[in-house]
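The complex is shown incomplete by one protein chain, all other protein chains being positioned as in the whole.
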Amino acid sequence: MKLNRRLFMSSAAMAIATPAILRAQASPSAAATLRAVMHADLRSFDPFWTTAYITSYHGSMVYDTLFGTDEAGNVKPQMVDTFSVSDDQLAYRFKLRDGLLFSDGAPVRAADCVASLKRFCARDVVGQLLWPRVKTLRALDDQSFELVLSDFFGLTLETLAKTSSCAFIMREQDAMVDPNEQITEIVGSGPFVFNRDETQMGARYVYDKSPTYVPRSGPASGTTGGKQVYLDRVIWENIGDPQTAMSALIAGEIDYFENPPLDFVGDLAANRDVNLLVSNEVGTCGCYRLNHLHPPFDDVRARQAMLYLVKQAEVMAGAFGLSEYTEETPSLFGNNNPMSNRENIGWFEHGQDFDKAAELFEDAGYDGRPVIILQPTDIPVIGVAAQFAAQWLRKAGVNAELAVSDWGAIVSRRAVKKPPEEGGWNIFPTYTATIGSPILYPGHAAGGDSAWFGWPDNPKQEALRMDWTLAKTQEERQEIARKMQANAWDFVPQVNYGQWQQPAALRSDVSGLLKVPDLVPFWNLRKA
Amino acid sequence: MSYVSTQSPPARPVMTARATRFVRRNPTLVFGATVLSLFIVLALVSPLLVGDVSSLNPLQRLKPMSGEHPLGTDAQGRDLLGRTVYGARVSLAVGCAVAILAITIGVILGLAAGYIPWLETPVMTLMDALMSIPAVLLAISLVSLTSASVGTVIVAITIPEIPRVVRLVRSVVLSVRRQPYVEAAVAGGARTLKILWRHILPATVPPLIVQATYVAASAILIESALSFVGAGTPPDIPSWGNMISESRLYLSRAPMTVFAPGLALALTVLAINLIGDGLRDRLDPRLARRM
Partner (left out) sequence: MKFLLRKTLSMGAVLLIVAFMVFVMIRFSPGDPAAILAGDNATEQQIAAIREAMRLDDPLALQFGHWTSQVVSGDLGTSIFSGEPVLDMILQRIEPTISLTLLTMGFAIVVAVVLGVFAAARAGRTTDRLVMVFSVIGFSVPGFVTAYLLIYVLSVRLGWFPVQGYTPLAEGIGPWLHALVLPGLVLSLTYIALIARITRATMLEVLSEDYIRTARAKGVSPNAVLYGHALRNAGVPIVTIVGLGFSMLIGGVVITETVFNIPGIGRLVIDAITKRDYPIIQGITLLLSAVYVMVNLLVDLSYGLIDPRTRKS
């Protein structure tokens, strides 16, 4: 239902005409409505078209997935009832659960799944690795479909179960929309229904409990199990100002605040009515992307110099205060990840050394040209990281320059491959929540021109990365990860500036928040 | 006005009496001028007084007042007193630059619009268009859409201030044009530029001085609004605006981080406004109608 002016006018007129009492009965009571402030504004509703996390969160509200990942990291079927895998792990057959319905009343068919997976693979970074290996993907009947691969792919079910940029199942007609355009209708088979009428873009997003959702039996864990909904309505309020959001949480005007500033979580925790909860124990890892295309960082020695300049503790303290939620990480894959390791971390153990860095810059033939560091005004942690980078570089005798703008301008500039003096850049600080995965974090790619911003070029690294996707066991993957890191800290694709966990703050009468690393589940939540 | 007798009485008592009378008649003007002078002096002297205001020093963050840091430190461990004093430079420089720029451009356009008939409509329509866009919005757009630097901020704040100056100058030009001595000069064949320079421009000076003060005050406030939205001066150059903006999260925990720059800013803007009012009352109370 696209909102049009006439519809709005008539509903507005009706809203004003209806007495307040009657309207209160029509909308859910306050007790069963949860108000949440999320980390970003929901700008796009198509989870296949954009990689923005918030859109994936939205997807998890209104859509469901074939498989899910539980709290221990195991893949379990969700929409799928039974499935079989051939011995050579090339052929899969899936049968859907009974009674699955879309919110418009239509049953979920295998054809919908097939079309959705096709659209998913067209844009998703892991899906694009899977798709070339797909020989057949077709519906067998209304409830079953098969997937046959031509080559082994070690992460097939994991791809269907992943919790970021998930493989959501849409209606066939939505899935047939060109992957380079956005879907216009939001109809899914998930635990919530998107209430477009009450939503105001940029201000609030309203989700109602789905009357047609059929949860699996069993307890909920991660994105698996029975996604029971105990709330009538969830509203995402777009409060951009963290001070206002904190005050609102304390005053009880909102119930859940995803990203309270780390500096203040102590104060919030001390408040009787507020609890803290860390959903993503791995957390976020900050990294400096170095531009391999232009001097000075086209020379590996200059990049190595950066390893001796970065003092992660300083950046973390500057951005978050001396917080128990921050830590230093020597690993390419961050800490607390299955792939974390301690290969080739001599530089980390050596610590910050301005003289050594200056020496390395000299060896690299640094000629005194300005080194341009992108600094956003509207993302505090990245702004602090940029300022520190400039400070350290200057101490090592490098002419560092900060290019200040808002994030929107940075998003454009980071894609510029031209020399820094012509609108490019040398250092682009950013952060990611998926650093533990060689394929989920695009920054691990080292294919040169086709890689992520910074364009590191190292064929050995790329080969290792591909091997990782073909590994058959977790031990194999960890072994490859160790090799990747050993190689990485030699050629230095990027340098990390710290790792932090972000506890969410919720009112103490809210319970049942499940721990899912890359999204915030609103099922299973109760408000006392 | 006392007269000086031929016997040359001691100069001092006479001056003090005049000074006292002046202060009593114009308390707000004197107050404003004193406060502003204090800040100007601080701004000029600050590079000598103040140490490092930019380096991030997280271990020293949010320290309370102490001997080493008389006002404490901010969230990045930087000395608050030093930054506040340094901020005077930036904020006053922005205010000054905007005022001078706006007045200069405004005078040129206003003279043109008021004196050259065929220019009046296009210039005034353009000014109307500029005035119709809210200043803060225009400034935010200009900064966001180019780059964040002190220069851009100055230009972004100047542009919305120009129309008011133009209107003022134009109305002065219109009224002075009709004066007999100007008409006589025109009849006498004097060149346009000369007439503008000798007769018309001097008449614009008193209201322009007053207007300049208001523009400066307004500029400093708009700069703080820009910083609040993230489109102000770059963070490593402390201006009161971005100091307040960066520290607003710490209002309850370390109020001095917000109050020091906030108070300084409010006092300076207040001082400038009071000077403007005082000057206006002295030069021509009639000007109040047009402000």
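For reference, chains read A and B in written order, and residue numbers begin at 1 within each chain.
The rule is simple: a residue touches a chain if its C-beta (ideal position, glycine included) is under 8 Å from a C-beta of that chain, and two chains touch if they have at least 3 such contacts.
Since this is a predicted model, take the numbers as computed values, not measurements.
Q: Using the touch definition from the top, which of A:Asn195, A:Gln243 or A:Asn399 touches the missing chain?
A: A:Gln243
Q: Which residue from B:Met131, B:Ala190, B:Ile237 or B:Leu283 sits in contact with the chain not drawn here?
A: Within the whole complex, the residue contacting the unshown chain is B:Met131.
Q: What chain A residues would touch the chain not displayed?
A: Its contact residues with the unshown chain are 2-5, 8-9, 15-16, 18, 20, 23, 41, 43-44, 49-52, 55, 123, 125, 165, 178, 180-182, 184, 200-204, 237-241, 243-244, 247-248, 250-251, 253, 378, 405-409, 411-413, 415, 430, 432, 442, 450, 452.
Q: Residues of chain B in contact with the chain that isn't shown?
A: Counting over the whole complex, chain B touches the hidden chain at residues 27-28, 121, 125-126, 128-129, 131-137, 140-142, 144-147, 164, 217, 221-222, 224-225, 228-229, 241, 244, 248, 251-252, 258, 262, 265-267, 269-270, 273-274, 277, 285-286, 288-291.
Basically, only the chains that are shown with their structure count from here on.
Q: Centroid from C-alpha atoms only, then distance chain A to chain B, rounded to Å. What do you get?
A: Using C-alpha averages as centres, the distance is 46 Å.
Q: Which of the residues in chain A end up touching chain B in this complex?
A: Against chain B, chain A makes touches at 242-243, 261, 263-264, 267, 314, 317-318, 321-322, 375, 377-378, 383-384, 387-388, 390-391, 402-406, 408-409.
Q: Looking at the complex, which residues from chain B come into contact with chain A?
A: On the chain B side, the touching residues are 55-56, 58-59, 61-62, 75-77, 144, 147-149, 230-232, 234-236, 248-251, 253.
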